[in-house]
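Some chains have been omitted; the remaining ones sit where they do in the full complex.
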Amino acid sequence: MIIILKHGADPAAVESLRRDLHAQGLEVHESVGRSRHLLGLVGDTTSVSESWLLSNPVVDSLRRISDPYQKASRASHSEDSVIRIGSTHFGGGHFGVIAGPCSVESARQIESVARSVQHSGAGMLRGGAFKPRTSPYAFQGMGAEGLELLRHARQKTGMPIVSEIMSTEHLSLFEDVDLVQIGARNMQNFELLKAVGRLGKPVLLKRGLSATLEELVMSAEYILAEGNEQVILCERGIRTFEPSTRNTLDLGAIPMLKRMTHLPVVVDPSHATGISWMVKPMAQAAVAAGADGLMVEVHNDPTAALCDGPQSLTPAEFEDLMAALKPQIEFFGKILN
Amino acid sequence: MIIILKHGADPAAVESLRRDLHAQGLEVHESVGRSRHLLGLVGDTTSVSESWLLSNPVVDSLRRISDPYQKASRASHSEDSVIRIGSTHFGGGHFGVIAGPCSVESARQIESVARSVQHSGAGMLRGGAFKPRTSPYAFQGMGAEGLELLRHARQKTGMPIVSEIMSTEHLSLFEDVDLVQIGARNMQNFELLKAVGRLGKPVLLKRGLSATLEELVMSAEYILAEGNEQVILCERGIRTFEPSTRNTLDLGAIPMLKRMTHLPVVVDPSHATGISWMVKPMAQAAVAAGADGLMVEVHNDPTAALCDGPQSLTPAEFEDLMAALKPQIEFFGKILN
């Protein structure tokens, strides 16, 4: 870490800062020029508080040399991590496809969707049981019963399942879920991140609506720091001023995240656009940008869906999407699922 | 609610939609023009799913006539709500001031800050015990011990206390906290909102980093819907592209929220700007814009603060702020605390 001192900083105060830093076990190298004055720190600066430094009246600004996310960093782990869930793999040349309805609504609905998306080539089944909804009066999901129906669909089809957890109180219900999703609104629910870190199961971590990529990776670091290295990152659109789509899909996140970290990156074009006819071009763009997988909403009857119908594909539209994606995934040198 | 149908919508599909709506207990009034075709719904449309309607192929768009937040709406409760916590009041002409450190760090620190901010005119004491931090390696707060020190400072000074809750698992620890804060990152942690709704204590709800005002009020509605009407809304800055401040303080939120709802609105200029010398002008602007209170970070020694030092006022700076605010609050016809 480099500390840039203010012009004309009081020497006694600088000396006092040097001593404080030294007391934290760091080597301090000073560099004085006509228009600048720096302190370079050598040692483990992970625990040095930036705000403590910035509030010191002689400090102008700081610059970290190494990433603040050590376990997630590509620097610490140069190979792609591959997350394996049943026969579906994410990362390291594998492209995993997750599909299913926004919400589990009935045994018939989830089983019907499961069979059709499996037939079209999806490797995993998604389905919301606990739904984060802006309004307290909107359908909140079937809860534990929804998870039970998901497990039942898994038993019938053999597809591993993914569902979103919204509270540490529900942890025991998710012990048998193959991939535990942390939704965008909970990306910085740090207590929940620590808890799923201790759960020891693969986690799908969605980017918050206005989270920076570094914040997303820092949230992944919360999970990794608990010893759980099976984290898949998910870009699902960010909030901008553009009104024609629900969110703005940031596909630059894919190459940037893959340079920052060794974790797989998947894209959710359904939530990113909010519009079913945009799912296909955005899914294709995600493949081309280097994504390691997709999560797509599919509903057997979107016009009757209890949530997010306008962005759900019909089984026929998903079949059409997969027919387009299969040769494209191959074209880009990856293996489906 | 008005449903705007697509040009050339299939009459049979429209008739089917009419029947579905009628089956939900609604009156449906049709209006057909040369360039538009509408269905107007009469009855309780709160539970009608917008996404269900929007995914119907004949529906172009929707327009709600009444607010989706019924209990928080000014339409349902025209008088200002006044939240009384000890001798500090928020709303209805009362201006409450909350001050204290970002984090509780020691008995001596919190008691020292409490005495000085009380002397300067603050009505309530804030102090973080559980801290939401971007990095898992940053100081996470003193936890239960921090709450214990806050309670001790309350006993010494008589000031009611406010602290942030981060998980439903900590609910029992907050039973004796006078005002329970939901932080920006948890504004849409819906399980936590429901839980504090059932706690029956005053809640300070901060706006999320990229939440719209309607989403903030909908999150308040989650608390009110559980029967807890003591909610104070807090504007604390939103995320924009402007890099010179930590966030962008949206003071237009004050008059807009006060028109939308009957709940008091307070402003946190410390987190909004992230810069201690900006706290005073922004606090003054908040008073002028009609805020019902302020929450300000004060630390006895900002350069040694374990978090957010750069935005903390010293006790002397807070004294100076209050000296400026007292006549200004009076000038604008409000009563301090």
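Going by the order they are written in, the chains are A and B; count residues from 1 in each one.
Everything below uses one rule, namely that a contact is a pair of C-beta atoms (placed from the backbone, for glycine too) under 8 Å apart; a residue touches a chain by one contact, two chains touch by 3 or more.
This one's a predicted model, so the numbers in the text were calculated from it and none came from an experiment.
J.: All chains share one sequence here; work out the copy total for the full complex from the 2 shown.
T.: My count of identical chains over the entire file-defined complex is 4.
As a working rule, only the chains that are shown with their structure count from here on.
J.: Taking each chain's centre as the mean position of its Cα atoms, how many Å separate chain A from chain B?
T.: Distance between chain centres: 26 Å.
J.: Spell out the residues on chain B that touch chain A in their complex, using ranges where they run on.
T.: Those residues of chain B that touch chain A are 46-47, 49, 51-52, 54-57, 68-69, 132-140, 166-169, 185-186, 188-192, 194, 209-210, 215, 218, 221-222, 225, 239, 302-310, 312.
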